[in-house]
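Worksheet for the structure shown next.
All protein chains but one are shown in place.
Labels run A, B and C following the written order; every chain starts at residue 1.
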Amino acid sequence: MEKQIKSAILLVHCADRKGLIASVTEFIYRSNGNIIRLDQHVDSKKHIFFMRAEWDLNNTSVPAEELGVHFQTEIAEKFGMQWKLYFSDESPRIAVFVSKLSHCLYDILSRYQAREWNVEIPLIISNHPNLEPVAKGFGIDYYIFPITKTNKRSQEQKQLALLKEYNIESIVLARYMQIMTNKFVENYPNQIINIHHSFLPAFPGAQPYHSAHERGVKIIGATSHYVTSELDAGPIIEQDIVNISHKDTVMDLIRKGRDLEKVVLARAIWFHLKRKVLVHDNRTIVFE
Amino acid sequence: MEKQIKSAILLVHCADRKGLIASVTEFIYRSNGNIIRLDQHVDSKKHIFFMRAEWDLNNTSVPAEELGVHFQTEIAEKFGMQWKLYFSDESPRIAVFVSKLSHCLYDILSRYQAREWNVEIPLIISNHPNLEPVAKGFGIDYYIFPITKTNKRSQEQKQLALLKEYNIESIVLARYMQIMTNKFVENYPNQIINIHHSFLPAFPGAQPYHSAHERGVKIIGATSHYVTSELDAGPIIEQDIVNISHKDTVMDLIRKGRDLEKVVLARAIWFHLKRKVLVHDNRTIVFE
Amino acid sequence: MEKQIKSAILLVHCADRKGLIASVTEFIYRSNGNIIRLDQHVDSKKHIFFMRAEWDLNNTSVPAEELGVHFQTEIAEKFGMQWKLYFSDESPRIAVFVSKLSHCLYDILSRYQAREWNVEIPLIISNHPNLEPVAKGFGIDYYIFPITKTNKRSQEQKQLALLKEYNIESIVLARYMQIMTNKFVENYPNQIINIHHSFLPAFPGAQPYHSAHERGVKIIGATSHYVTSELDAGPIIEQDIVNISHKDTVMDLIRKGRDLEKVVLARAIWFHLKRKVLVHDNRTIVFE
Partner (left out) sequence: MEKQIKSAILLVHCADRKGLIASVTEFIYRSNGNIIRLDQHVDSKKHIFFMRAEWDLNNTSVPAEELGVHFQTEIAEKFGMQWKLYFSDESPRIAVFVSKLSHCLYDILSRYQAREWNVEIPLIISNHPNLEPVAKGFGIDYYIFPITKTNKRSQEQKQLALLKEYNIESIVLARYMQIMTNKFVENYPNQIINIHHSFLPAFPGAQPYHSAHERGVKIIGATSHYVTSELDAGPIIEQDIVNISHKDTVMDLIRKGRDLEKVVLARAIWFHLKRKVLVHDNRTIVFE
């Protein structure tokens, strides 16, 4: 487990102009905060400013719970900033959605149990009963919502109720083989992380490893992205690849791809949990 | 330059059946050949057998120039094999096609001049005059064929005549920005090597770096493939990638991509020159 | 799980000479075997021939249990070959050794439970009690042998007895933090697979991530190798790397390295289980 000092994490974006960094860092300095890390990015085509600042709250003069109010009135209003403020001692609560494939789920739960991540995972949701024993082995509640052509919306309503009951902030689709409706997705904007088993935008949709084999590519990939209303077209958080050759059958691609999916999804989750991701215009800024 | 022993290189494919490797290797053994390297592949879905064998011709009992006839009558006919026979002391003659960008051309010519490859490059063809000084610097003939909407076929006829005159076996498109007609391409089946500046099948066609930036991918790629009648859809020989981030502008992608294009194209050319590539059903077998 | 046809896998090495491949493939052909895959390598400096052949045993004329005897008398004796013969329907039995870190163990056991590999894992041995709950969760026997300065040899004797009792063929050291004595190691030549958390030969021994951070490298690695009498100097089976930067603390290297260790170890185990690895002169031939 990582050592924790209590820090504040501020994510900001607004129209670019002069003096933005000076104003925000001056705000932090006035509260006696010591900046641990500052990342900044300007989209020079669209003239938008993005920033992530993390500072040590030890010995600061403003109570953590009042920081947001101060920032809004003293800085954000002036510059028309959109912002979020997080604290490192809060553990985000996430739910994992799965179908029948276990590799991503095992990978996530073993990290959770080994406390690699600062997270709570109280809930697993599936459309199949297959992985219930895995969930039970890790002591996590597992709910089954079979999906048919006619019941998707009603099942999603129940899922949403459950997510609310469990106080879930973000959702991870760990090879969940159902397409969620827009009605569902809009409840969790940029908070649903999916893993797609191809190098998007190549091979969206079903059976990408079969398509990759058919096309004869020499590299396959995996892509983790936020879910939006358009299938496999949301903002990309992380991608990685593995080399293949003519010797690899579709089964080999599936085997090699599994390892890729696990690590690409895990990295995306880590960035998300660490509040390192901003989203704008269907693209991510990831302050690694 | 690589040390050269005189060796024979045999490329074979045919319907799969028992005894193929035994028959071919027995043939080599009978001529007193010592196998330096043997690679074999069975497409288990389509039941096709592929093989590349390279053997030392030192002390063999059959003259090199008679090997093909013997192989045809003693082995190939029996199994219905398609085959090609090459000798390591022959230097393939290639032509390079370019437009205005110099990075791939410089890379190829500096390898040529340093004798990294066993190749002759007597001819560079372009639709622009810009790179003539580079060609001259390396002492290579440079011909300019401006292409307009109306003259493409007639210019291609002249190019073909020139290629014949120079006794060219294979063509390298080193960022040549013209789409060749099918009429041209069918003269050089699986002998025209192109470099496309994306991770195909993602971003075919024009301006892939702009598209990659727009989509917000975290990795860009380059793909070298044989040219076929369908644009950017020929058999892939080699691919590679480089990581990018939100910090990279389109100009950065172009800069990072240049280095990728050079090395991916160079590897594909090397495989091709070393007779390591077989093509079947729009896919390559590359015996690296 | 992979589809299984019953196949034979033959690993061979001997002094190089003409006719070796012809003889072995002729032997397979005579028994009516269809070669699925043949890989061959000649060490041209030391003049040693290596080969792996896998063939379908369906409809073969020689019973599987007699193949070895035939091969020895008909082929191997003549050429002075060293060889091993395996069958795809046998499941190798392996034991996993661990200390306190769980990530590699979870990765191995989740693959085992999902039947990614054709293997039996009946036994986990540790010098600490920490991971016993993990073993229990997967229903695998867990034995604790605390190691002190004075008891190592006697504990190893008990471990060896246990390994024999469980009929263990190969051992995986999944971040096992004890150096085994030569006496132990010589019982399992090229059958003990270790994962070292550096890019060997850089940073052997203890705390490689600390050393890598101190040196300021831009890439870290992991290495899986067979254990020999010399620490971290055995034949390398597999290596991989991940990029790092000045931003990464030692804790970040440990975090990034964990993911690398898991996948590098898993690939090495897979090659080993698939009988794709030959060892000679402290180097591996891996027929991927």
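Throughout what follows, a contact is a pair of C-beta atoms (placed from the backbone, for glycine too) under 8 Å apart; a residue touches a chain by one contact, two chains touch by 3 or more.
All of these numbers come straight from a predicted model, not from anything done at the bench.
Residue A:Ile36 is the one among A:Ile36, A:Ala64 or A:Ala233 that touches the chain not shown.
Residue A:Asn243 is the one among A:Thr73, A:Ser154 or A:Asn243 that touches the chain missing from this view.
Touching residues on chain C toward the chain that is not drawn are 41, 44, 199-203, 215-219, 221, 235-241, 245-247, 249, 282-286, 288. Contacts to the hidden chain, counted on chain B, fall at residues 2-3, 37, 102-103, 106-107, 110-111, 113-114, 116, 137-138, 247, 251, 255, 258-259, 263, 266, 288. Contact between chain A and the unshown chain involves residues 16-22, 25-26, 28-29, 32-40, 42, 44, 243.
Note that in this section only the chains that are shown with their structure count from here on.
Per-pair tallies of C-beta contacts place A-B first.
Compare each chain's C-alpha centroid with the centroid of every protein C-alpha atom shown, and the nearest one belongs to C. Chain B and chain C touch with mostly matching residues; of the residue numbers seen at this interface, over half occur in both copies.
Chain B and chain C have CA centres that are 37 Å apart. Across the assembly, chain C contributes 37 as residues in contact with two or more other chains.
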